[in-house]
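One structure below.
Just one protein chain is left out here, and the rest sit where they should.
In order of appearance the chains are A, B and C, and numbering begins at 1 in each one.
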Amino acid sequence: MSDFARRFLGSRSGMIGLVLLVLLVLMALSADLLYPQDPWRMAGRPNLPPFTEGFLFGTDQLGRDVAAGIVHGARMSLMIGFASSVAAIGVGVVVGAVAGYFSGWVDDVLMRLTEFFQTIPSFMLAIVLVAIFSPSLESIVTAIAVVSWPPIARLVRAEFLSLRQRDFVKAARVGGHSRTNIIVSQILPNALSPVIVMASLMVATAILIESGLSFLGLGDRNFITWGFMIGAGRTMIRHAWWLSAIPGLAIFVTVLALNLFGQGLSDVLNPRLSRSTRT
Amino acid sequence: MKRLLSAAILSVATAIAAQAQDDPQTGGTLNLVVQPEPPTVMLGINRLGPVSYVGSKIYEGLVTFAPDMTPLPKLAKSWDISDDGLTYTFHLQEGVKWHDGEPFTSADVVYSFGEYLPEAFSRTRGVMDRVEEISAPDDRTVVFKLKEPYAAFMIIFDSTGGTIVPKHIYEGTDIFKNPANETPIGTGPFKFDEWSKGRYIHLVRNDEYWQDGRPYLDELYFHIIPDANSRAIAFEQGQVDVLRGGDVENIEVNRLGDMEGVDVTTDGWEFYDPLAIINVNTRHEPLDNPKVRQAISYALDREFMIDAVFGGFGKPAYGPMTERTPYYDPEVLTDYSFDMEKAKALMEESGVEAEGGVYATLDLMPLPYGETWQRHGEYIRQQLKEIGIETNVVSVDVAGWVERTTTGKFDITTNFTYLLGDPAMGVGQTYRSNNQLNRGTAANVDGYENPKVDDLFAEGARTLDPGKRQEIYSEAQKIISADAPVIWSHQMEYPTVYRSKIHDLITTAPGLNEGFADVWIEQ
Amino acid sequence: MAQVRFLLIRLVKAIMVLLAVTVLSFGLIRAAPGDPATVMAGEQGAVDPEFLERVRERYGLDRPIHEQLFTYVAGVAMLDFGDSYQHNRPVMELIAERLPATLLLTLTAFALALIGGLLMGVTAARHVGKWPDALITVAALLFFALPLFWVGLMAILLFSVQLGWLPAFGMSTIGVNMSPIERALDVAKHLILPASTLGLLYLATYTRMTRASVLEVMDLEFVRTARAKGLGERRIWRRHILKNALLPIITLASLQAGHLVGGAVLTETVFSWPGIGRLAFDALLQRDYNLLLATFIIASAFVVFFNLVADLIYSLADPRIEVAS
Partner (left out) sequence: MSRPAETTVLSMRSLSIALPPGADRALAVSDLSLDLYRNEILCVVGESGSGKSLLANAIMGLLPNGVRVASGTIDFEGTELTTLPANRYRKLRGARIAMVFQEPMTALNPVLTVREQIDEALVAHGVGNAAERQRRILELLDATGLPDPETLQHAYPFRLSGGQRQRAMIAMALALEPDVLIADEPTTALDVTTQKQILELLREIQQRRRLGVLFITHDFGVVAEIADRVAVMRLGELVEEGPARQVLDHPRHGYTQKLVAAVRGLSDTSGAAREHRSEPVLSILGATKTFVTATGGFFSGKRRRVEALKDVSLDIAQGETLGLVGESGSGKSTLGQAVVQLLELDSGEIRFHGTPIAEMPRKERERVRPKIQIVFQDPFASLNPRHRIRRALTETQVIHGTRRADALAQAERMLDLVGLDQGALDRFPHEFSGGQRQRIGIARALVMEPELIVADEAVSALDVSIQAQILELLADIRDRLHLSMLFITHDLRVAAQVCDRIAVMQRGEIVEHGNAQEVLHAPSHGYTRTLCDSMPGKEWFV
């Protein structure tokens, strides 16, 4: 592990990403300290540009503090991003592992299912799901998870297919290890690194999807999110550009951070991929 | 507020300018925006905003209305009403032709009100139930006999409520599926030419129009621009000449209004007379408690709301009518102007138990008609919080909203109604106890039940003498305003932005839903 | 021969998938609250049950769900998606009207992304580790993290509102009569912003894929062989590296192309581009089942179709496929 840490510290992109992420998470966690007031509260005169009257990012149409929205929004975006990714990975790993290990008809069925889900345009599906189960935290997280698990499943399956042919797995079988033991303790640990890499990228995608949904007005109206802020600011774009510009930047930075982080992970975890960049 | 005045001044200014102008000039193209893209322009089968906007140029009613709601001739050049108020006799214009060349006769009117409209439009059917018989003594005369007097009867004869359709095309067909709906045939000043879906609807001058020299314009383009920003830019860049209220955000209106050679008016809504309300479901606690409802009403800073959310367009409303509504009586209304202290006090008096400063947690369902209403909802949410009512925002799509509202599955929802020019028409439906669920979104969805109010509205509809009606409606307004069965948000004002070179754009109560026969462009 | 057989198999599979999509989306949307009747009712002011009945009956909403499903699927099989209650017209017409716009947008975006991606990717790989590589890699990374709808907004803000260079909305200038050529140029002008916005994400993806693929091939033995044969670098790149590296990219790319159609929803909304992405969204808000379902199925159909194309390209381009024949 220490070896892992050392190698990660070595990856520049990884470190930049990590630092940015940590900052964002801190910001999200300390939201209530930085802006104890409700971000929906009308705190000042409407449509103040940034850096006026002590409003770092100005105020919106109803005089709400944009900065407060950004900070509290970070919480939602990250939360939704992580929650949905965790769900997606859970499903994906199980499906992929089962399909990959048992192959045969089980594999067929599961892969058809996966392909099916990959065929439906994901964002459209997300929209429909959220709209139909009426926008709420749960429905959004579920929808994002539903559209993002297939790649994981495919990845894990591929890993399993190759790993189960490896001698050490055969050795375990010869040793009479149980299936679960082989899947969980022999194969899975070896299959995980690419999954972890993909996971970090998935969080990023999830955040993008969420912002897209909120932008279309399919967010949970009880919580302030960046996508919502852009959507709300959109109609004001020529009077108060900052209303949509600033939240957009926030999303951009977050997604960028996650991508960089993922890059770093993959440099460390699957050298096979990143080798080509060196030699 | 300031906004408003300037708008008013502007409109006056243009009126004067219009008079000052010498004779109208003929010719020219008028570029308009219709949004959302209408499902059809066959006004008979559908009266959604966009359909009426376009359809009203193609189809006509027997009458139209002056801003003060007095009827003006249209397809009927004159009419007389018997003293008992039971017989209405309409005398039709001479030499009116349908766009397909067929002559227009009383038979068309009889068919339209006798068969077509009751099938197509429930509001008109509602009124037609009051009619004993419709007869056509001759080609040019139509007689309606009522079962009992109905003061608002004339209201249904405008082009949207009383669309006159060609009998020779629709009789005996499925009026909804009739292919002719694709190529509408009316008597209006403009004829349907082309509909390039997703892009524009093109109407051309009806050279056969019954009114000599009219219309002045050669053609109308209704452009379909699905996005508010895009519409604003289109107007700026001169691609369109007129923006209706709602086409662009009101804040944009102010900006565009300040442009060179552009005018803004809020006239032309006297007929529809829209009123923004907040429905509170009186079947649910604590909303069954009048004090709570009053508290909510006091908690709203309508001035701020109108300025911040509606770009300054609108006027606070404290009762069931607006200043535009006949028989409106500000004297009798409870003054609900912003008073947070009073609101909080009322909550305490109300006797509702509060836990940790929270009296109740309710669902708040904002009207899903775009961002403005979302802001409106967000504002209300904050104010309710102030007086100790927590809300959980339920966001639904149009279908969901309609469904929940009309079936009473809500605590609080924002909404608006058209008062339609006479209390007997649009006002009563929101408060009469016999008009509650599954009767549309403007019905008494809050479940308000007050026999006295019921009687007053029944009587008001029956009574013809204006003086008496005033008394009746004043009392009704007094009671309702005090009970606050709904929270009145504001009298809505839809600003119309247009280029000064366009004259006589809005002269009547239906405003832009007029036929445009008199509109002309200064070359 | 084998190609044909193979494609037939894939075709059958594709149809199965589409059937599944149909059934799923049908079920999903029927699960939703509210139906067209209630919407129309609401829109039309005061209503009575009888009126609701009429509407429901007119759109077959009164029949049992499995019947509705059956009639629907049967219809879809014959490309009849029923009528849109909202537009009072056959859904197929509506889609037919909007589809060209979407295709124009997505295919342009795709072409831009693919060509750009290949160029950038190859350039990066050629100068791996040097500044062009660094530059391109960073650029790709940034593009990859941009929320498209926001990029769109900012683009409008900059190029239309501030600079006034490009039109911000729609597909063509309205109200003006132009010659065919002018019309085409006009559309092209309108296309620039949305297409490049939509293309951006894919540009990043393709750049990365290309770079990786080229680098991988560069390491392969036969490239060394080619050098050992004394071939010139240009030839080695053209015949050996690119020929082997770009094949999978083009295949992968066409696999993704299908998703562009469904992915265009946001872009079409931001630029109010009259395509099926918007159509779908409006349909959803209006609970216009038939319409929504149709756009959904069409979008999926595109994915399926492009998968087939990908297979075809691959089977034609890679000799190893001959094995089967």
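The working rule: a residue touches a chain if its C-beta (ideal position, glycine included) is under 8 Å from a C-beta of that chain, and two chains touch if they have at least 3 such contacts.
All of these numbers come straight from a predicted model, not from anything done at the bench.
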Touch list for the missing chain, restricted to displayed chains, reads A, C
Touch with the omitted chain, as defined above, among C:190, C:208 or C:240: C:240
Per the touch rule stated above, chain C touches the missing chain via residues 2, 5-6, 9, 220-222, 224-232, 235, 239-240, 243-244, 247, 314-315, 317-324
Please give every residue of chain A in contact with the chain that is not shown. 166-168, 170-178, 181, 186, 189-190, 279
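One rule holds for everything that comes next: only the chains that are shown with their structure count from here on.
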Check A-C against A-B and say which one is joined by more contacting C-beta pairs. A-C
Label of the chain whose CA centroid is most distant from the centroid of chain C: B
Distance from the mean Cα position of chain C to that of chain B, given in whole angstrom: 41
Averaged over CA atoms, how far is the centre of chain A from the centre of chain C? Could you give it in whole Å? 23
Report, in whole Å, the distance between the mean C-alpha point of chain A and the mean C-alpha point of chain B. 46
Where chain C touches two or more other chains at once, by residue number: 32-33, 156, 161, 269, 284-285
Touching two or more other chains, which residues of chain A qualify? 131, 134, 234, 237-238
Using the touch rule from the top, collect the residues of chain A that touch chain C in their complex. 13, 115-116, 118-124, 127-129, 131-132, 134, 204, 208, 211-212, 215-216, 227, 230, 234, 237-238, 241, 244-245, 248, 251-253, 255-256, 259-260, 263, 273, 276-277, 279
Touching residues on chain C, where the partner in the complex is chain B: 32-36, 38-39, 41-49, 51-52, 58, 84, 86-88, 94, 97-98, 101, 156, 160-161, 168-176, 269-272, 274, 278, 282, 284-287
The answer for chain C against chain A in the complex is residues 17, 20-21, 24-25, 28-29, 31-33, 128-129, 141-142, 144-150, 153-154, 156-157, 161, 212, 215-216, 218-219, 258-259, 261-263, 265-266, 269, 280-281, 284-285, 292, 295-296, 299-300, 303-304, 307
